[in-house]
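One protein chain is absent from this view; the other protein chains keep their places.
Order of writing sets the labels: A and B. Residues in every chain begin at 1.
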Amino acid sequence: MTAPALDEVYGYVQERCLWQFSSRAWDRTENIDGVLGTLADLLTNTPVNPSSPTERLFLADARVLADQLRERFPDLGSLDAAGVRALLESLRERVTQVAITQSRNHELHEKAY
Amino acid sequence: MPMVLLRCDKDIPEREKHIYLKAPDDDPKDFLPLANSPTIPGTLSERGCAFCGAKLVIGGVLKDTIQMIHGPIGCAYDTWHTKRYPSDNGNLQIKYVWSTDMKEPDIVFGGEKKLEKAMHEAFDEMPHLKRMILYTTCPTALIGDDVKAVTKRVMEARPDVDIFTVECPGFAGVSQSKGHHVLNIGWVNEKVGTIEPEITSEYTMNFIGDYNIQGDTFLLQQYWDALGIQVIAHFTGNANYDDLRGMHRAKLNVVNCARSAGYIANELKRKYGTPRLDIDSWGFNYTAEGIRKISTFFGIEEKGEALIASEYAKWKPKLDWYKARLKGAKMAIWTGGPRLWHWTKAVEDDLGVEVVAMSSKFGHEEDFEKVIARGREGTYYVNDPNELEFFEIINAIKPDVIFTGPRVGELVKKLHIPYVNGHGYHNGPYMGFEGFVNLARDMHNAVHNPLFNLARTDVRATPVVELKEAV
Partner (left out) sequence: MGCEIKPRVRVGVINPMYDCQPAGAQYAGIGIKDCIPLVHGGQGCCMFVRLLFAQHFKENFDIASSSLHEDAAVFGGRKRVEQAVQVMVQRYPNIRVIPIITTCSTEVIGDDIEGTITDINKWLTKGFPERKIHLIPVHTPSFQGSQVTGYNEFMTSTFKTIATKKTEPTGKLNVFPGWVNPGDVMLLKTYCQQMGVDATVFMDTENFDSPVLPDKSVESHGQTTVEDIENSSGAIGSIALARYEGAAAAEYLSQEHNVPCVVTPTPIGIKNTDELLKNIAELTGKPIPESLVRERGIALDALMDLAHMFFADKKVAIYGHPDLVIGLAEFCLELEMKPVLLLFGDDNSKPKKDKRIKALKERTDVDIEVVTNADLWELEKRVRDKTPEVDLILGHSKGRYIAIDANIPMVRVGFPTFDRAGLYRKPTIGYRGAMELGETIANALFTHMEYTKNKEWLLNVW
């Protein structure tokens, strides 16, 4: 058993998840950190107890993604909690890089609409 | 060279920045078509104007609202009878349009008096209507009529009416997109929070970016009813003006068509802390995912799963029947913007259809980020396309069906390619489970239309067919 490669997981997330592509950088950052943070908890069986509407939103997005990733990458189960968190941290960096820091989208930092 | 300069564009080389041909192993950071940028004049671009973006697409959907257009007659005439958004109260929004019918003296001496009179008249002629959206147009913006002042006077004279002004002349921005934004942001700033909606459920949401095309809103409403969720505002399908004033009370903003709807959700998030959930409401897979997320948010997962299961049981066999007959069909999507990324994967996963070319009239770079992430390799992604580019791309990719508007549909018919109305649908609704079966059916009936095979035949070249004797 080998752990799924970052490229594959990233490829799936990139294709599947709208929350990384919100209209502005601040919104993208919030979503990426929030959803992937909750996803890490879900995939490491850490209890998630959302207390705010925003946390409930991250849970909604993360739970669907967790189920999809488990189904698509059964080898995720071979990773221990630290391994999962490391993978997801790399994923977070990649998503942030593509969707925010290196994005060619001119409007990410515009204040007005 | 994934950015492409088409042969027909050799004299306008800047078009290379707008056309992307996705290649294997392209790094998504490296290529993004330029979007929401000025149109090159004389190209036969497909774009409309900011005014129509506000009136025709968004404001004009409201079912209880006078649409007063402050300008010459054409702006009203042209944004009337071109959309397929019914309502459940007699289709006022389809039947009527209002104009101040600006004439030369009004342009020379100012149109405010005429506007004020026309607004009063409109309320007098249809006394049951108490809500109005007022739009400026190119000339009334250029002469600087103070429409907000006029609106204030009319509202003071008529305490029971409410009026919203949208200042979005046709020359603003580069496409209809600007008008969506002006209306949306203006609404959030001026009208949201001015009324307290009646709350009937502990689960409340706004559904933003669905304009009830052929009854999309009606169809999705069945799901929300089944889940016990109160939709405070449909923005703007089948909506009343006052519904949209109570958006601040929803616990969740669900965003579908996120071109401009996303901005509303962002502003509501900033002002009221309401979370924004983006979903796709076309396609089986996507609709199920959207329902799952909404149900999880409200903690009603079981209800959500039950709904998905019963809808799958009802519609999936029908979808699969079409999938078997559509598999491998090549589709082009030439629409406004968001439908590109909503549809490309949905038709691929649910129907086995390959989307080989997509073009967006008014999408922003955000839309291209989404669609390139989801779309296939070897597919064209075009911003602000023009007619010669259509011809060249069709020649290159030879699609079996094109989802686009009726006018372009008439053009591609001559090239023996059937179209399905990608804006107003052929026989919708297309959203949700049942809707996607409708889409599949319309695509199937287009792709297998026998007349197109006959069109491809030259009667002179056909070998003589044996005459069948009547038995």
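Convention: a residue touches a chain if its C-beta (ideal position, glycine included) is under 8 Å from a C-beta of that chain, and two chains touch if they have at least 3 such contacts.
Since this is a predicted model, take the numbers as computed values, not measurements.
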item	value
Among the chains presented, those that the missing one touches	B
Of B:Leu142, B:Ala309 or B:Ala324, the residue in touch with the unshown chain	B:Leu142
Sole residue of B:Ile279, B:Met358 or B:Val408 that reaches the chain not shown, by the stated touch rule	B:Val408
Those residues of subunit B which, in the complete complex, touch the missing chain	8, 11-12, 38-52, 68, 71-82, 95-104, 106-107, 114, 117-119, 121-122, 125, 137-139, 142-143, 169-176, 387-388, 405-408, 410-411, 413-416, 455-459, 461
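Methods note: only the chains that are shown with their structure count from here on.
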item	value
Centre distance in Å when subunit A and subunit B are each reduced to the mean of their C-alpha atoms	28
Contacting residues of subunit A [partner subunit B, same complex]	14-15, 18-19, 21-24, 27, 53-54, 56-57, 59-61, 63-64, 97-99, 102-107, 113
For the subunit B and subunit A complex, residues of the former touching the latter	28-29, 31-32, 36, 181, 184-185, 251-252, 258, 262-263, 266, 269, 273-280, 289, 292-294, 296-297, 299, 345, 364-366, 369-370, 373-374
